[in-house]
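In what follows, a single structure is set out as C-alpha cells and then discussed.
The other protein chains are all here in position, but one chain of the complex has been omitted.
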Amino acid sequence: MIRTKKITPWLYITPAIFLLFFFLVYPSINTLYVSFFNYNSEIFMGIKNYLYCFTNEIMLNSFRNNALWVILFVPLTVSLGLVIAVLADRVKYESIAKSIIFMPMAISFVGAGVIWKFVYAYRPASAAQTGILNAIRSFFQLEPLPWLIIRPWLNNFCLIMVGVWIWTGFCMVILSANYKGIPRELLEAARVDGATEFKIFWKIILPLMKPTLAVVATTMTINVLKVFDIVYVMTNGNFNTEVVANRMYKEMFIFRNYGRASAIAVILLMLIIPMIIINIQRFREQEAIR
Amino acid sequence: MLKKISFVILVLLLIGMLTSSVFAASNTLTILGVWTGAEAEAFQKMMAPFEAETGIKIEFTGTRDLPAILTTQVEAGNPPDVSALPNPGQMVEFAKAGKLVDLSTFMDMDVLQSDYSSTWLDLGTYKGKFCGVFISADLKSLVWYSPKAFAAGGYTIPTTWEEMIALSDKMVADGKTPWAIGFESGAASGWAGTDWIEDIMLRTVEPEVYDLWVSHGISWLDDRVQRAFELFGQIALNEKYVYGGTNAELTINFGDSPDALFTSPPNAYMHRQATFIKSFILDHFPNLVPGEDFDFFPFPPIDSQYGIPALGAADLFAMFNDTPEARAFMEYIVSPEAQEIWVAETGKLSANKRVNPTAYPDDLTRKGAKILSEASTFRFDGSDLMPSAVGAGSFWTGILDYVSGIPLMNVLMTIETTALDAYRK
Partner (left out) sequence: MIKKLISMFSHGPLHLVIIMVAFIWILPSVGLLITSFRSSADVAASGWWTVFEHPFNFTRYTLENYQEVILKIGIGKAFLNTLLITIPATIIPILIASFAAYAFAWMEFPGRRLLFVILVGLLVVPLQMTLIPVLRIFNKLGIAGTFPGIWLAHTGYGLPLIIYLLYNFISGLPSELFDSSSIDGATPFQIFTRMVIPLSLPALASVTIFQFLWVWNDLLVALVYLGGTPDVAPLTVRISALVGSYGQDWELLTAAAFVSMALPLVLFLGLQRYFVKGILAGSVKG
C-alpha cells in the first residue's frame, strides 16, 4: 500500500463510481423494483414473476442449459487459451498463430452467424452439402446430421462450440499478457536444475498464473450467464437450447413483459454471488501477501 | 505518451461535439422502419418527391431490430415521429398504452373510406381511434411451381385440397418429391409454418371462427384447431412428400427452400409461400423469367363452402408525435402517387384501390393483386395479431416442435398455456 492523503483515493475512483452508478447501479435498482410489478409496471405482483421463473418449464430448461454452458464453455475456453498462450510463446510464428485464434473476436456477430451457418448447414442426403461438417460426414458415406435440432445434447454442444471459438481468443490474450510477465530467470533456473518442461508448467507457471486464471474464469462464467447472441441468432432457443439471457431479451423486447424480464435479470445477478465470494477470497489473499 | 493521448481525445471530443450539435432542424421528420436493403432503397425513392415538394427533411432509420429499438425509445419518452410497426398486434399494444395519435383528427376519412377496403381501415382502428394506415400487402395464400416442370411431368394445377394430395401421391408414385418446405429463419424460425395453419384454418372454418381463434375466443385444444394442424401434418410430417423430410424442413432456411424447384431434375415441385419469395428465387436464379419459369396458383380450398380465402400481411404506419411534418407524411403515404412508386419498386400489392395496376412490375404481381381483390374472404396473418408471446413465441415454437415429432396434444397444450397467460395481460 502506498501512503496517501485521505482524499486522494476518492479523486482516483470518483469518475468511475459516478459512471458506474449512472449506467449500471441505478438501472439495476430500477430493475429490482420493476421485477415486482406486472408487464407494464402498473400492478404490484409480489414475487409472482419469480415464481414463474422457477416453475415455467422453458425457464427451468434454460437454467439447465446455462449450467451445461458453464460446465463446458468455461473450462474449454480457459484451458485452450492457456495452452495456446504458453505454447505459442515458443514458436517463431507466434504472432500469426495468436492472430488466428484471436480473429473470431474481431468478427462482428452478424458475420459469425453466417460463418457457422456454413459449418452446421444441412441438406438432404441426395443433394450437395453446403455445411462442412456434413460434407465431411458424406465423404465417409455417413448420413448428414441436422446438428442444431438434435436435442438436447448435440445441439447445445454445437452452440457451445461457437462460443468457445469466439472467446478462446480473449482468454489467450489476457493469459498471454500474464505469462509474458513471468520472470524468465525463474524458468531458466528450474531448467538448469533439470526440471522437465511439464513439471515447470505445473509447479511454477501454473501457480504464478493462478490469480489471472481466476480472473479469466470469472469473466467467462459471467459471459455464460449473459450469453445471448449466439443462441438468438442460431436457434433462438428452439429445440431445447434456450438460455436465461435470451429468455430475458424475448420477455423484454418481443413479449414486452417488463416485470418478467426484470425478474430474470435479478436472478442473473443472484447467480453471480458464488463468483463474488471466490473473488473476495482472492482479494483478501492478494492483500495478505503484501 | 499521455500528452499524445490527451491531444487525440481533445480533437475527437471537439469533432464529435461539433458534428452532433447540429441539432435536428425544425422541419425534420424522424421515421423508424423495418425496411433494410432493397426495401429501404424503395422507401427512399417513395420519399424523394415528398421531400422535394415539402422541403421536409426525413431522417429514416431502417432496422430489423425495430421491436427492441421502438420499445426502448417509446418507454424512454422519445419515440420517432412516425414508425412502421411489425404488425397490428403491436399497434394495439401501443394504442392501449395511449402512445399513438388518432389520425382521424386530421385525415380526410371520406377519401380514405373510398380508397381503402373496410378491412384495412378496421385493422387500423382501436376502440374507435384510427391509429394505423396500411400502405401495401403481401399475399400469402400461394403455391409456387415451375410450369415447365409441371408440363414435363404431365401434372395439372390442383383446384382442391384432395386434388393437391392426389397430385402429391402421383408425384411420389412417379418417384418424385412433391414439396419443398423450409421453416428455418434465425430468430424467427417457425413463422413460415404458422402461415400454413392460418391458410388451412381459413379454408376449414368460418372467418368469424378464425377471428375467434386469433383473439383466443376458442382454445388451442379445440377440434377445429387440431384438424388444421392434422391437415398441415398430412403434408409436413410425410417424409415422402417433403424434399429431405422433416429434418430438411426444420433446418433449411425459408429463403433457400424454393431452390429445390429449379434444380435439374427438380428436387421438388411445389412451394407454399407469400409474394415476396419472388425476390429470393430471382436472387438465386437470375436467369429465370417470372410467369414462364416460375408461377403460382392459389392455395386451393379445403371445405368447398369457404371458397378461396386470401391470407396476407401488410405494412403499417403509426404516428407517435403530432407534428405538422408527421401529418403531411401520413397524408402522403396513403395517396396512390406514393404507393405507385412503392409497389413498382418492391413488387408488393397496394392497399389503396386507386393505385393503377400498370404500376406493378410484372404480370405475376398483377395476378397476385387480382387474387387478393377477388378473394372470397381476406384475413390478416393471425400470428401477427396475437400477443407476441404466442404469435411470435409459442406458435412459432409449436410448429417446430410438431414437425420435429412431438405429439400434437402436447404441442397444443404448450401453446394454450402461454396463450392463457398472454391474453390475460
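Lettered A and B in written order, each chain numbered from 1.
The rule is short, and it goes like this: a residue touches a chain if its C-beta (ideal position, glycine included) is under 8 Å from a C-beta of that chain, and two chains touch if they have at least 3 such contacts.
Because the structure is predicted, anything quoted here is derived from the model rather than measured.
The residue from A:V70, A:I107 or A:A125 that touches the chain not shown here is A:I107. Not every partner is drawn; the one left out touches subunit B at residues 1-2, 5, 8-9, 12-13, 15-17, 19-21, 30, 34-40, 59-65, 68-69, 72-73, 75-78, 185-186, 253, 255-256, 259, 276, 279-280, 283-286. If you put the missing chain back, the residues of subunit A touching it would be 1-4, 6, 8-10, 12-13, 15-17, 19-20, 22-28, 30-31, 80, 83-84, 87-91, 95-111, 114-116, 118-119, 128-132, 135, 165, 168, 170, 173-174, 176-178, 180-181, 183-185, 211-212, 215, 218-219, 222, 225-226, 245, 248-249, 252-253, 261-262, 265, 268-269, 271-272, 275-276, 279-280, 283, 286, 289-290.
Just so we're on the same page, only the chains that are shown with their structure count from here on.
The distance from the centre of subunit A to the centre of subunit B, each centre being the mean of the chain's C-alpha atoms, comes to 36 Å. In the complex of the two chains, the subunit B residues touching subunit A come out as 67-68, 71-72, 93, 97, 186-190, 243-245, 247-248, 250-252, 267, 387-389, 392-393, 396-397, 400, 404, 422, 425.
Listed in rising order, the residues of subunit A touching subunit B in the complex are 38-40, 113, 121-124, 126-127, 146, 148-149, 232-236, 238-239, 249-250, 252-257.
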